[in-house]
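Every protein chain but one is kept in place in this view of the complex.
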Amino acid sequence: MAKTNPTQTWLRWLWPPALLCVAATLLPVLYLGVRSFEHGLPTQDLFSPQTAGLLLRSVGLAVTTALLAVAVSTLCALGTSVFAVSGKRMLHVLCVAPLAIPSYVGAATYIAALSPRGPLAQLLQPLGIRVSSPSGFWACVVVLVVFNLPLAYLPIRAALLRTDRSVYEAALLLGKSRLQALWVAAVLPARSAMVSGGVLVGLYALSEFGSVSLLRYDAFPRVIYLQFQSAFDRTQASLNALLLVLCLVVVVVVSEVMQRRLPPVHAERTRPLVLAPSRVQQLAVAALVVVVGVLVLLPVVALLFWLKAHDGSNLDWVWPAVRASLTTGVMGTLLATVFGVPLAVLLHRGQGRWHTFLVRFVDVGFGMPGLIIALGLTFFALRTAPALYQTWGMLALAYGVLYLSLSVSSIRGVLARLPPSQEEAARTLGKTPATAFARVTLPQLKVGVVGGALLVWISCMKELSATLLLIPAGEHTLATRLWAFTDEAMFADAAVPALLLIGIAALGVVVVHKTESSS
Amino acid sequence: MPTCKRTALVATTLAALFALACSDKSSTPDGASSSTPKAEAAQELTVYSGRKEALVGSLLQDFEKKHNVKLKVRYGKTAELTALLLEEGKASPAALFLAQDAGALGALEQKGALQKLDDDVLNLVPAMYRSPKGTWVGVTGRARTLVYNTAKMKAEDVPSSVFDLTDPKWKGRLGWAPSNGSFQAFVTGMRVLVGEEKTQAWLEGVKKNEPKVYPKNTPIVRAAADGDIDVGLVNHYYLYRFLKDDPKFPAKNAYTKAGDPGSLVNVSGVGILASAQPAQQKLAKELAQFMLGKDAQAHFAKNTFEYPLVDGVQGPAGLPALKDRQPPKLDLASLHDLQGTLKLLQKVGALP
Partner (left out) sequence: MTQTASTPALRAEGLQKSFDGNVVVDDVSFTLQRGEIFALLGPSGCGKSTTLRMLAGLETPDEGRILLGDDVVNDDHTVVPPEQRHIGLVFQQYALFPHLDVTANVAFGVDDKSVAVDMVQRVGLQHRADAAIHDLSGGEQQRVALARALAPKPSVVLLDEPFANLDASLRQQVQAEVRSVLQQVQATALVVTHDQQEALAMADRVGVMWQGRLLQVATPQELYHQPASPEVAAMVGAGSFLPATCAAEGAGDPTVVTTTLGALAVSGGVHGGTEGRAFVRPHQVKLGAAGQKATVTSCRFFGDHHVVTVDVDGVQVVAHTSPADGASEGDEVFVDVVGEVVFFADGGSLP
């Protein structure tokens, strides 16, 4: 007679909030289903071969971006964790800084900075070097990698910090070179973090529209936007959007399968690995600092440059926008954090594959374009709870659907590192499984909760598409102000909300960093 | 313990921020008047604007003051707002829609989302700049133009007809924005004027010249000045905004000959939504009339460099007068067939 494992039964209390999140994420998908099939089954000609080609291009962009982001993050993370190298702190700051900068701001500043009449061109002209505005596939990859670097860098670095020195030394003694030993001892155990970070970057790249279109690369989300905009018959648009959702689901499923194949790495007390770098490695880190520094700081420099042209007038909008940005940020963060913990626990402790994939469905929300989420929630709100329509609450719900995945990923990373023997010890000391979780595991999740909350908060502040459609009429966030100004080439004005956004986000990063280092 | 104190500090800060954010009176509380049309409708009006706040914001504020009305404006992208309006249907809180182009208004009209306007509003603009069914009216004129790089080209070099752009000599020198609403309206106009086949031939001809693709008009103008392209298809007024900041901006507008599809004058316009309640309709009508009033029209001419459509208002400085422009004889209402244009653009591969 099989008896249930006594430690798992309290997990069933986590299912109601988890299912709530899954249901919320399903709403836009259901909306797409309704719009796709309301005129009957779709006919052949709604899917053109061009669509398929574009989908492949988007997938190619996403995969390349994810792989490159993971590779660069790993290199940088090695530099800031395992190597005792000067410039380490600066590199770390630079790798986290892109969190604060919206990718569309980044793309716009790159284009402006590298324009043939821009400052860089003027500088390099005497040298005979011609510059041209960035565009195309690789420009998109660079922009997406740079401005999503923290999504991969932070979890990978956290994993690398737990490298076991003994494994490294054992490999050396078995005749491996330093690099091979590093690979075995540091990089391989960090694979789980690489997968989770890479997935986030990939999902974002699959759905990103703003900066990609600025760089003039034809990608799938653009199809969807265009077709929704034709506004007539949304069947085709919805079908294509469903196709995108299917891709997102595939990405999530593949990543979860990969995660489960990887051996678990429990960090019992190990001696941390700190290596003295060779001359070459020192130079490499210095090079990284320079390259990343330029790429990350360029937008800020460009914005400051534009700010100079500002005459100081027309600033009444600042405080209401700041307040709105903070409000949206806080609401979204609260939602994502409160629901993030039960989801992460279920993911980590859940038995049964179907449960896992069901919970990971919320990651699809991260990859869905804001327009679709807004239209989907509108559809359901108007039919079931019209009083909720275009209120702060509904906007918070949209943010929750969009960014919950960031919080879950961060918390799950921390959960995976906690040895299960701690909760078992608590149980032998008389605590029920739920109490053991609350008093032993939960306090240690703080780092993951705070880290995830920061990511969510900054993302909420930067969000544009869903905000434009769902925010209470008359309200603006810093992001919507920024968009309003950049669209009309009012760069001096645009610099203000952009710098404010970056400033507030940077402040958040600093506060969290201080919290982390003190714990 | 230090960590507990720090957590408490962070939590308190967040709570304080949240309280601060919710405390201001002008924030909309959940479930309140903005979404229930009946409450206090006489004093409030919800407007969706595809036109930027920087352009129309001051006008709307003037209206608020003069008529003692509170305007709740949602600024956004015309196309997305159109999608939203269609999704909202009868439950839309908006009473008036300010659209960047006639195509969006036409789409709404097709779906019955607009109400018929009163004649005294319609008659403010010439017939060709309003809907024949009377559901929307143009507010400003936006002429299609060819922007060119003054360093590389002289005015004579620019073709006088868009059909000349299929000449192979333009290979690699052109720029366009197929996903932009104004361009799509232009193509729709060409379809109406010369027919589907000729339009397709033109599109394919231009595509052979490998034009650079941009998401919007502003980047095309910038690219022309940068020398990335020699000639770009845009709306007329973007150039002037650049010139305002930099009088030495190395680009100029060239206009195609009279009657050419490239001489199309599109409009931005307003429509009153069918979902508007009777009390709001009155206010919406007043707002529409305001936008067509002398002050507002002069504002557009001066600040956005768009053509006023109402008689007796001076056009933007330094531009040929609208009357002299002789745009092609075209019923702008027919520009609503965006669907057909998109299909054509997809067919030739200009759009995905």
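Order as written gives the chain letters A and B; numbering starts at 1 within each chain.
Please note the rule applied: contacts are C-beta pairs under 8 Å (C-beta built on N, C-alpha and C of every residue); 3 or more make two chains touch, one makes a residue touch a chain.
Because the structure is a prediction, the values reported are computed rather than measured.
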Going by the touch rule at the top, give the shown chains the omitted chain contacts.
-> A
Among listed residues A:57, A:165 or A:431, the absent chain is touched only by A:431
Sort through A:111, A:359, A:440 or A:473 and give me the one touching the missing partner chain.
-> A:440
Hidden partner sits against chain A at residues 1, 3, 5-7, 268-269, 419, 421-422, 424-433, 436, 439-440, 443-444
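Just so we're on the same page, only the chains that are shown with their structure count from here on.
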Quick one: chain A and chain B, Cα centre-to-centre, how many Å?
-> 33
Touching chain B in the complex: which residues of chain A?
-> 48, 50-51, 53-54, 111, 115-117, 132-133, 213-214, 216, 218, 220, 222-223, 225-234, 320, 323-324, 326-327, 330-331, 333-334, 371, 374-375, 378-379, 382, 386-393, 446, 450, 465, 468-469, 471-476, 480, 484-485, 487-490, 493, 511, 514-515, 518-519
Which residues, counting only chain B, touch chain A once they are in their complex?
-> 2-3, 6-7, 10, 14, 17-18, 20-22, 24, 26-31, 34-36, 46-47, 52-55, 71-77, 79-84, 86-89, 91, 93-94, 104, 107-108, 110-111, 179, 181, 212-216, 218-219, 222-223, 225-228, 238, 241-242, 338-339, 342, 346, 349, 351-352
